[in-house]
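A single protein chain has been omitted from the complex, and every remaining protein chain is retained in its original position.
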Amino acid sequence: MATTTITKTEKLVGKRIRRREDPRLITGTATYVDDIKMPGMLYAAILRSPHAAAKIRSIDISKAKALKGVHAVFVGEDTKNAGAVPCGASLPGLRVPHHNLLAIDRVYLVGHPVAVVVATDRYVARDGAELIEVDYEPEAAVADPEKALAPGAHAVHPQWADNVAFTFHQEGGDVAKAFAEADVIVKQRIVSQRLIPNSMETRGVVADWHAADRSMNLFTSTQAPHLVRSLVAQILGLEENRFRVVAPEVGGGFGAKIQTYAEEILLAWISMKLQKPVKWIESRRENFLCTIHGRGHVDFYEIAAKRDGTITGIKLKIIQDLGAYFTVLTPAIPTLSVLMMPGLYRTPNIQADIVGAFTNCTPTDAYRGAGRPEATHGIERMVDMVAAELKMDPAEIRLKNFVRNEEFPFPTATGLVYDSGDYSAPLKKAMEMAGYDQLRKEQVEARKQGKLMGIGLCAYGEICAFGPSPATPAGGWESATVKIEPSGQVTVLTGISPHGQGEETTFAQITGDELGVGIDDVLVLHGDTSLVPYGIGTFGSRSTAVGGTALYYALQDLKAKVKKFGAMLLESEDVTLANGQCTDNKTGKSVGFKEIAAAAYRAMKLPPNTEPGLLATHFWEPPNFTFPFGAHLVVTDVDRDTGNVSIRRYIAIDDCGNILNPLIVDGQVHGGVAQGIGQALWEQAVYDDNGQLVTGEFMDYTMPRAHMMPWIESGHTVTPTPVNPLGVKGVGEAGTIGASPAVVNSVVDALSPLGVKHLDMPLTPEKLWKLISAGSNA
Amino acid sequence: MKISGSYFLPLPPEQAYQRLQDPAVLAGAMPGCESLEKIGEDEYRMKMKMAMASLSGNFDGKVRITQQNPPNSFKLMVEGSGKIGFMKGEGDLNFTPKDAGTDVSYEGDVQVGGTIAAVGQRLIDGTAKMMIKRFFDKVAA
Partner (left out) sequence: MIPQQFEYSAPKTLDEALGLLAEGAKPLAGGMSLIPMMKLRLASPEHLVDLGRIKDLNYIREEGGAIHIGATATHQDVLSSPLLRGKCPLLAETAAHIGDVQVRNMGTIGGSVAHADPSADYPAALQALEAKIVLKGAKSERTVSAEDFFVDTFTTALEPGEIVREVIVPIDGDGTGTNYQKVLQPASGFAIVGVAVRVRKQGEKVTLARIGVTGLSNRAFRAKEAEKALEGRSGSPAEIQAVAALVGQGIDANSDLHASAEYRLHLTAVYAAKALATALGRIA
């Protein structure tokens, strides 16, 4: 517990310290958006289109308006000048649909907002929405990106008949030569299916406008409060310094809360219009339809290789299902796949093309891993296929092609510079833990008995810690402010916006170690734009690597000042800060941290050239991304009778650089692996031909549950990054990125005696059973 | 969703054909049909109240008969929409004499949208089959 004594007994960084945010979460006392109540607050309910494509002939709101308790009903005509949903990504020739807050004359996806009812409570608001009569003229829709690109397909936006939002081309090295000189060329179409992020808390917004001082308070479940502030203030023409955005407790995001959504703009607009606070809470059904989806790739790979297994060239064509309109990063996500297409391999020659396709579906955007799981899945599947073609062991081909330790910093064919690594270490460690050679022998025996046992490997690399500002749409730096209060307690204000990643704990560990105080003497605050300096937010496994580094540097400044005051009090010139006190290195005399803080604020006397008070702010611009890596090894058994996959062993070896808190790192890996296995085996957003999302609830969308998870044997290798002084790389997405190819490679391996070379996700039992029962050659 | 099947009616094809176009018969046989009102040549406006398990909802819809080829075949289109979603069924009915009656075979497409499409996936097939069976049972009665 925090006390008035400042204490310190041990080094905090590197310890398995329990998360300090957990007590309020597990006792149900945290404050989420829906816990916010304000006097006179109204509730909004949104009427949404049941059609994927339709003209709106007319909207009759008279019955809704007449309902007792309804304050207002707004339709597209009312909000058409209130701005559009912002897209932050830019690509040459990008066609950006103007997505109004409410549909005006046509809808182009199921869930398209058509009208909003504002009422005294959420029940009346919903009743009111049901009374609105919309006359639709349904049209044919297109829900599949490949069909959308076919000639004659329904145009999602009439002005762009080909449904092409953009094309993108990148190449490096001499790919033509690599293919011309290849001994083998392996081709495969690989699908990374559409997924629904499904955070535990859906989205929600409370907007509270104060006309008298032109100020807005916007409470929203977001990963990037400052970004929401900048965008919504600009869209509505409001003053940014009077616009406060608060991300209260946020129950998960997984990338789906980086965006600025229509509802955030709409609710602010309504609050201004009605001069009242207004709340909207997304239902789970809306969350399935109206919060972004992830993945949605159809990839066409070609790999050129030499007979000895050297991979000499990669060609990749990506068809990205963008959905019907763009959220903040939609078109940028597949470009991340291109950046990471070589994986951990030295391959000097690459060629990539992306076609972004509009469909009558929910927009895709960043979902845990965002572009890198697709790239990793592709290259890791392809490497296995090349190994099979060359009759090589999948471990051997990987070890042969890895970037070598002496080659770092390693420039890739896609224009990146990999920071540091020992890529073979996690793979070797995973193989050792698994007893790889023994497993292969066991597999030979199992196959003799007709059993389908598979061993799958994945060696993944990812790009994290976004990132140098020129490479990002909205700045890639991060900020931190550290204040030592007069009582000696330390307050950290960070520009990142954690929502489950545990930085209230890890940042307190960093702070405690640097200032020589205890973890309970430190409070980490975030997520309120009126409190913390401008920050970018939490996504892309950047919080600790970028935000933690900003904090580290702020702490260096502050530590120097504390020492100055300590030295002044001790009348010394050589002092050390540790164990809650400042000690004279010569005399051994010490003064408590608390006394120093008091002296700094009381300011009876000041050290030379030193101002009173103890506060430091640092903005840190990273010089490069970081590139975590690792290897996952999965042993599966496939039941011949049913096609069921059971995961016998799951080994995850991750290298995320230095580890600040092993407990939190393990938790991040476990959650990530669960989502990756979810994609591999169960999850998929399925649309029918008419653009209806048929997996529109948890009845049909298979979220992984605890009881479906294997025991995860996790381990680490540690290769610090030179990019930041903490040596940390990031681990939020690693598990997800490593998991899906490891599982799929394992199942393909299990079915390889039947001639199976590739399987697309999810690996549902029926899909496998059909192959098994046909004895097939897929 | 594709649907197909057949049903035996103990009537000669001419009568079976006629019965399946008789608005009074249709109104009595369409599950949940509350009213059927002629609005054009072989086109009717229909009000339905669907009730199955705890699900219930009112639908406004249309019934249309096209491509008539008596007594061999015609196309039947039924659509309805309400607060809980919409549905549209379209099918070809073929009449073949069999024993002393007629084998009515159908083949078509059922489209469902809105909330019912999102939450009722595992039940749509079974429900469609049940509705069709109830429909023919009533036509035969």
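Observations on the model:
To keep things simple, chains are lettered A and B as they appear, and every chain counts its residues starting from 1.
Here, a residue touches a chain if its C-beta (ideal position, glycine included) is under 8 Å from a C-beta of that chain, and two chains touch if they have at least 3 such contacts.
The model shown is predicted, which means the values in this text are computed figures rather than measured ones.
Though it is not drawn, the left-out chain touches A, B in the full complex.
Considering A:Gln170, A:Thr472 or A:Thr702, the position touching the chain not shown turns out to be A:Thr702 (whole complex).
Among the residues A:Thr120, A:Gln170 or A:Ser283, only A:Ser283 touches the chain that is left out of the figure. Checked against the hidden chain, the listed residues A:Arg122, A:His210 or A:Lys757 yield one contact partner: A:Arg122. The chain omitted from view is touched by exactly one of B:Asp60, B:Asp109 or B:Asp125, namely B:Asp125.
Mapped onto chain A, contacts with the missing chain fall at residues 45, 122-123, 126-127, 130, 283-285, 641-642, 682, 686, 694-695, 698-703, 708, 764, 766, 769-770, 773. One chain of the complex is left out; on chain B, the residues touching it are 52-57, 83-84, 115-116, 119, 121-127, 129-130.
Operating definition for what follows: only the chains that are shown with their structure count from here on.
If you check the complex, the residues on chain A that touch chain B are 50-51, 110, 130, 285, 288-289, 688, 690, 692-697, 699-700.
For chain B in complex with chain A, the touching residues are 1, 81, 83, 85-86, 111-115, 117-119, 121-122.
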